[in-house]
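Note that one protein chain of the assembly has been removed; the remaining protein chains are unaltered in position.
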């Protein structure tokens, strides 16, 4: 039992924080916000050089075999800089699903390329009518003589506009009709009759909606052997939520520091804002919540390889609790910055918006407290 | 549209407040807390003389035909003194149910006696397994040749130990089996094989659990004609909740005033507690919540005769919101009184406990927000 | 005590409904619904002002001699409630509700004759120059200075958070004409033509992506002394009068209810995967609805007191505090209701004139901007922290 960072982990943290501090500032973020790609390909190449894209991938596929704790260290630093590169989509979700579900051939074909930065992935799973229910998929994959025919609508696809391959979930329907299984399909972004409508994502980066109307795919597009992919999707999204939780901690820490600084300097009625006990206590509550968020994010990371119920409860618990503190810290940062906080003149708003996006991604606090509760019942309701 | 008190209402408020101020103090309450009856028969007689027991009863049955607004005025004053007389049980629940469900003979027999103070009632409806679901009644009334045979267990019967007649709800089972209807039965407290176990009620007064094992009753014990009494029970309890809401406002106002006074006098670190901005803001929040509670309690009173959905939503909304503010104001009053607040040495604790009881009675905040929501859906969930 | 309307009040309600039905176009309604900031764009809002003015309802709160309709408090309640229910545009409140009453109370006969009709007709569009960088909630520390030079003041300085300064042709401003012993002394209330040389306006974008507020710079701006309202150095008093004028006439609950209704409809729609069936959404809608019920009752209690000439007491801070908190609760609920779709940012404005297909259904377009912009509710007009200071001092005496 030891929660101290190892020397390697400490080094990773230092290098990530240094990189972020040097490469990301307000100007860079403004440029990216108006960029059609929403992130910098140069930075992505640097991620590859630093080994960060290879981090969680197994060594046999060109990776470093790192753990969720290291991913968390990286993500917390990313949060400090509001990094908008498609790390979650490609590395945390994409690579993990390929590694868990893919055939050896698929893994060999894709994972080394992710590690070296030449392939980017995205996961298209959410649908509007499903809300946050991961099991609810209306997209259909019909088995055809030549392969597969996919039809459906996906929304909120993280970084789908930048992906070379999009992993699309669909209900498999074969000769005997609906199989009850969800399959994951590798769909090249170049596939005809795939309509990608991308948009600026709240808090930075881009997401997209995808229309699939009779998208024809070869047999080999199916990731793996056609076992129901729902458990893998849940597993991957739990990992993504743990990573996003660490990112949120980084964001909150910046907001806490910035707001603290501001209340010391800003004067009202002849004295600094921080002279108000109400504001000191508010900041104390923010600090407590950031500390708690750090603890619970770490817990989710340490549990990503636990058995499914434990893993899912840790991930949902962390997502729910950090979502709540993120809203509190974000909203209070705006409040304590006063009028300026509500404008684009300061960066507080950008950090706040990323936290709002965090709380929404993969379901908000209430959804995840509910999932945590349902998974925790010792008996089944009558 | 006019929310000002009428002259009569103003007079009622003044006389109720004066009576409570003169008749109730800490010594009286301590005496009542250790009294096997839990309230004073002398005071009950005075209530009758003041016309308060006759207040909501129709004039043809010896009453004054008063409205829920007047009941609320009385209850708010009762709250200020932590009155423990069985007013809700007898007048607000009992008389109302007799008046709404009873035959003319039953009304003539009972209502004038309530008004003159010679008969007290109680409603035995709640059961442990039903929680707060009013429709869930496991007590059975079997139709027999001579009348009825009741069996079941009731809990949390307000003032049941003091009642002359207890109104017991039970599922009617006749020759053809279960009827699906709930009946209300007038059961004399002297009925053999009725086991009443009373206890000190949190915050003042007494309640009891009642065991009915093969309690035989005459035909005429059924209140009214055997129509399903559930709508009447819901109606009566909505009225009781509106009245209790007003009582809670009176209690909260005392706590606010007392706590405000204390923070002005009590010194820590060389200055009064109220010199702390955090404490000033806390008291401001308490004052805001008391004011909101007063508004929403009044609304519930003004809606008791609206159509059922409106009435129920107003009553549940008020119960839920006041329940929440009651907990806040109560808990903060203790907190701001420091160590002394947690002891029986001050009266703050007694007021706090009555608020906790208020929040629990007939279901807590979450239950009533949920009822409010269910009644408010414009469409039915799929 | 009675919550229901009497026969006259019901008749008036019918009259208002009839007026709205006749004058409110679908375009106006849609534009209003698709405006994620507090104020309607002038093309929308002033069209409505003209319709109101034609009916004699251009300035509900003004005395009859200046063109007010002479309504009882209950009539104003009915008018505001029906307007909110129907979703009418916002008119130029800085004119009708803010500078108008000050001119009526303290202006010269010339000022009254010149400005009031132009407010009523919608010919003038006003903005308010109070706040300055560095003097947020502490308004009395303002530094913009007006120096007397013959019959003119020469104004230098800057104002911030100036709503619709980029649309307005006139500004009323508090400026410092001398340094009194107390900061609030030496402030004067001046009416400024926005076309005067030396005035420049810098847009400030909100985090919701809207251009609603501005910073306005004054560089040797020459304004006739005749444009000062009332006495020199008494501007602070007039500004306070304005606040008191507004006090008690707060009728916010009807608008809040409509906002909540729109969110509840989204929650019950398939567009959100029936968010209402998700944990906590239904009960949160109820929580907010009950909060609005309580606010409405408080507003009606104040109204009833006013109706019989009683002083409603220091409830204006409670109304401001709760109104802003409930507004924020509504907008936040909106974000949680639309779920995934909260991630999509639509940067184009105005939203009712988009020339492309948005990423989310039209009903959702304002949800996130309203939440983000809505953070300002607890900041502007005195932060919630300051409202609590006031409640503690005024109501509790601490």
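Note that the chains take the letters A, B and C in the order they are written out, and that residue 1 is the start of every chain.
Note that contacts are C-beta pairs under 8 Å (C-beta built on N, C-alpha and C of every residue); 3 or more make two chains touch, one makes a residue touch a chain.
In this text the structure is predicted, and so the values were computed from the model without any measurement.
> Please identify which of the visible chains the hidden chain touches across the whole complex.
In the entire complex, chains touched by the missing one are A, B, C.
> With the missing chain put back, one of A:80, A:154 or A:321 would touch it. Which one?
In the full complex, the listed residue that touches the missing chain is A:321.
> Among A:40, A:126, A:169 or A:274, choose the residue that contacts the chain missing from this document, as touch is defined above.
Considering all chains, including the one not shown, the answer is A:274.
> From the list B:109, B:130 or B:230, which touches the chain that is not on show?
The single option touching the absent chain is B:130.
> Can you work out which residue in A:296, A:312, A:326 or A:340 touches the chain that's missing from view?
A:296
> Pick from A:64, A:109, A:230 or A:287: which residue touches the chain that isn't shown?
From the options A:64, A:109, A:230 or A:287, the contact with the absent chain belongs to A:287.
> In the full complex, which residues of chain A touch the absent chain?
Its contact residues with the unshown chain are 1-6, 9, 69, 260, 263-264, 274, 277, 280-281, 283-285, 287-288, 291-293, 295-296, 298-299, 302-303, 314, 317-318, 320-321, 366, 369-370, 372-374, 376-379, 381-382.
> Need a quick check: the contact residues on chain C for the chain that isn't drawn.
These residues of chain C touch the chain that is not shown: 279-280, 283.
> Footprint of the hidden chain on chain B, which residues?
126, 128-133, 136, 155-156, 197, 199-202, 207, 209, 268-270, 276, 278-279, 327, 331, 334-335, 338-339, 341-345, 349, 352-353, 356-357, 360-361, 363-364, 366-367, 369-370
To be clear about the criterion, only the chains that are shown with their structure count from here on.
> What's the chain with its C-alpha centre farthest out from chain B?
When every chain centre is compared against chain B, the largest gap points to A.
> Can you check how far apart chain A and chain C are, centre to centre, with Cα atoms defining each centre and the answer in Å?
Here the centre of chain C sits 39 Å away from the centre of chain A.
> Residues touching two or more other chains, restricted to chain A: which are they?
276, 278
> Two or more other chains touching the same residue: where does that happen in chain C?
274, 385, 388
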